[in-house]
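What follows is a single structure, written as structure tokens, with notes after it.
FYI, not all chains are in this one, though none of them got moved.
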């Protein structure tokens, strides 16, 4: 086992934590050393997650204080925001790969505005690398803290960053409509997440003020070289997994140049795939995998284009990208443990 | 039975036709006199629609040629476009309430462009009233042909027409994202409509060229007094019924004025309801009913607003509105037969 990275998962009782464990179980260079869930400490993973019933070697859940962090190479934060930074800031030793929102925004004041309170560990912000892997490879190997992007920002930024970088679209006047499966809102007990409320139905939420907005704007502004404000409206769709973003953008030049910018940027990417012309991205193309599918289309309004991307919100939008970041950060092959093809149907 | 309208349904073997029959069955002033489905003529409705098993009095399916049209007051066209106009144009006697696309566009040339062929009955177009009931009441009583709006136009126009009429928003620069259940695409055998393709998944379709575009543009332009082009992207959602449209618009004045325009216009409407501030429209609010729920929200981008509406695509978006039009056209109380409250959960 000496050639395996020893990992700990904080928040192993949530969907994100569980999906990280799912992927880690078959990763050939990972050893799951500690599973932390303070409120469930002492229980077996099988008691909480019956799909892990046959995986008897999984460690029992423990409290964070009971982990010997000196033996851990990487700790994955799968906790709600604020809780995550507070807990992670006390851990010394392992490299931090955080899946919460806590280390995504460079500016603690913006964080306070959007997340309703002072940042719990502002001293770590300067070290944090925004881990949209395809745009962060150079910085990851030296990063002590990796902030994995939110699920919506992952899809939107993969769709738009190459276009902004190439000057193919206007960075402002971006309108994003987004659709997400329900797993993104976690395993907490909320009436809005009950089956009978969600099934056979659809509705928007976070209208005009969703917390993924400042994160998208930060990264777009970075490439645009000026502040960016976007329209973004997410909707809840009756499915477990999957996320699709439909971005209406104003072209700076022609559609062909924009298409070329995407094709060039992603030609060699293992997990981002520009579809053939005319093929609509669909969440069923990526379910259960770390893949992203993207396409660009002419809009009926002259000068506008539609850029559409689909991911699995729990994999590329969360745990899969976290593993991908770990691979890059530790010098492993980037696709290791993430090769599974999508599950369709 | 002499105080009952005698109706015929063309296309009783499709979802739209079946939902019209469902509503007509309990309408106190309607008698279902003929059910037409050429390919299924001779069969009982129960053989095709087992949910009608207990309704033994329903007429057997017949061919259009076998109906005595002189005894029919109103004929509902629930057929695909082109087939509908072709068949209806040969029928004399009953008033026509068509649910297909054939009589919605005023201009036969636009029809030919979007529907791939010459209009089968252009002579009827001048008589056709565009039957968005709330905006067509004055014209309906004298109409010999009522063209029921498409499902998406119904939702979009109910959301936007009062704002355009009041000058509260710019009629151009409208971006609509739409979500629809699967029943809207009919009972025909298409791989894309199989359960395993649709469930646990979402995708856009008709990108940049959906046939409901010219219809929405026609009606918006009529009120704006100038040509209008819109961005419109529909998505297929894994649910049977329901439709939600999210319209991003540029405000001409303030949000409050826009809200007032909606509130004023719909204060006394039985089937259109402006929700309290901050409440997000959801398809579960209207399932199975003829109701529409609408709301307006500030967008994060200054000067923009989000206008969101939800309907049941088969009821207000199709068969329910057709009944509503019949009620108005024949001088019956507008809500007759349409009072059922939404089915939730």
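Here are a few things to note about the model shown:
Note that the chains are named A and B in the order they appear, and that numbering of residues resets to 1 at the start of each chain.
Note that in this section contacts are C-beta pairs under 8 Å (C-beta built on N, C-alpha and C of every residue); 3 or more make two chains touch, one makes a residue touch a chain.
In this text, all values refer to a predicted model and were calculated from it rather than measured experimentally.
Assembly remark, whole complex in this entry with 2 chains visible in place, copy number of the identical chain is 4.
Everything below uses one rule, namely that only the chains that are shown with their structure count from here on.
Distance between chain A and chain B, defined via averaged C-alpha coordinates, is recorded as 39 Å. Only residues 175, 177, 179, 181, 196-197, 199-205, 207-209, 213, 229-233, 235, 237-242, 244, 246, 248, 280-284, 287, 297-302, 304, 306, 308, 310, 345 of chain B touch chain A when the two sit together in their complex.
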